[in-house]
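Pasting a structure here, questions to come.
Only one protein chain is missing from this complex, and each of the others stays in its spot.
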Amino acid sequence: MLEILQDNWLLFLVGQYPHGPIGGLTMTLFMATTALAFCFPFAIALALARLSRYRWLSSAATAIVHTVRGLPLIMFIFWTYFFSPLVIGRAVGGVETLIIALVVYEAAYLSEIIRAGIEGLPKGQFEAAAALGLGYWTTTFKIVLPQALHNMLPSMVSQFVSTIKETSLGYVISAHEVTFAASQVNNVLLTQPFEVYAILALTYFVLCFALTSLARYIERRISAGRVVATPVVTVAA
Amino acid sequence: MGYVFDLRGVLSGQYLDWFLIGLATTLALTCAAWCLAMTMGIVLTLIRMIPFRPLEWFVALYVEYHRNVPLLVQIFVWYFGVPSLLPRPARQWINVHHGEFLLATIALGLAAAAYVAEDVRSGIRSIPKAQNEAARSIGFGYLGAMGYVVLPQAIRIAVPPLINQTLLLFKNTSLAMAIGVGELTYRTREVESYTFKTFEAFAVATAIYLTISFGIMACGAYVGRRLKLETV
Partner (left out) sequence: MIRFENVDKWYGSTQALAGVSGVVGRGEVKVLVGPSGCGKSTLIRTVTRLEAIQGGRVLVDGVDVGSRSVSINRLRQRVGFVFQAYNLFPHLSAIGNITLGLTKLRKMGKWEARERALAELARVGLAEKAEAMPGKLSGGQRQRVAIARSLAMDPEIMLFDEPTSALDPEMVGEVLAVMKQLAASGMTMICVTHEMGFAREVADEIWFMERGAVTERGKPADLINSPRHPRLQGFLSTISRAPK
């Protein structure tokens, strides 16, 4: 197994670069980070919409979230694969498709985490802000969201881990990430599939386990510093 | 755009059959994997109760592996990797007996089992120690206190998360298409490639997935309400 790693570590790490597009673990991390970063504003919007006092807004947001949670990610990816070229007007590569699909998918799940964070804040916070005469937007962006996001930091790191795992589905649409790279290595070697995929599994394991441990560490730090109980939501994708 | 949305083409004759076979396969895969997951989850929970360090590490490692490695990669390890380790007769047996379905079931079931074990463990840990004490104070031993007082309450708490796991399992069966299992997503792509009616084909599949998913979610909400015990 070590020889496979020695011979192919570059492929796992950066794909076929410089003889092709960047791929491998680099692309995996790039896609996960980009998707999560881009989905953030949508996630916040969805969470606020769900908690809004306007019935039509909260119903629409709830419908969106339930629909996304009801569909397998792979269906999302196919929808995006076939229809984003039509919407954008040009051909869309595997990586872009995956990022777009993940932005929509993750926005729904992240919005649930943010919503839990907001609902978990003590009512006194809202009452104090109202007593001071702060409007909805000021309250939301200066008081509610900073605290909610801080409290839900461990859950958000968990969601980042989930996103990294979800990038593996890029294989199905030939997006150049690390699972795809592994399958390329396997197609060349042919005789040692177990070793190749074991290396792949190990790569994900090390990366995700490290991040999960980070999430647990953050959670401990937050619990120790807070008097108020914080809800921990693990929304598995 | 001048595109006519026509479901009839997609829902007629053999294409309808393909959808139905796909649905049947998805459901079969879900059920088979679910049974494996529940069994293995209970086994893991029981192993955890044995106060023997190496066994606790084993379960911890099992859970961490299945939670940190993507499910698709786990499926690949089982489908591409494991058979190459088995002796030739075993490999041939697998090939003849619906190898993809079998290995996909194993991968999905074992992965879900890790979450089942964690949900049951959370349920047990959420029962206050005082309940155990009260049961012991009446004279129950460890097994009696567990069986009559702690577990009945823990299971009530664990059921909603377990129903959520069922939903996840149902959705995850779609990954089996990557190794050629003819479940709903795989068949949908078949229909789409034969009829070129991409939108209609995926719309049908989406409708089917959503119907069943909402059914499971509603089930979970209902059961959650019924099982709720007021705090004492």
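The first chain written gets the first letter, and so on, giving A and B; residue counts start at 1 in each chain.
Going forward, a residue touches a chain if its C-beta (ideal position, glycine included) is under 8 Å from a C-beta of that chain, and two chains touch if they have at least 3 such contacts.
Everything numeric here is computed off the predicted structure, so don't read it as measured data.
Taking every chain of the complex into account, the chain not shown here touches B. Within the complete assembly, residues 130-131, 133-141, 144, 148-149, 152-153, 156, 229-232 of chain B touch the chain that is not shown.
Rule of thumb we're sticking to: only the chains that are shown with their structure count from here on.
Taking the mean of the C-alpha atoms as each chain's centre, chain A and chain B sit 21 Å apart. By the touch criterion given at the top, residues 66-67, 69-75, 78-79, 82-83, 161, 164-166, 168-169, 171-172, 179, 182-183, 186, 191-198, 200-201, 204-205, 208-209, 212, 236 of chain A touch chain B in their complex. Listing the residues of chain B that touch chain A in their complex gives 64-65, 67-74, 76-77, 80-82, 84-85, 115, 164, 168, 171-175, 177-178, 185, 189, 198-199, 202, 205-206, 209-210, 213-214, 217.
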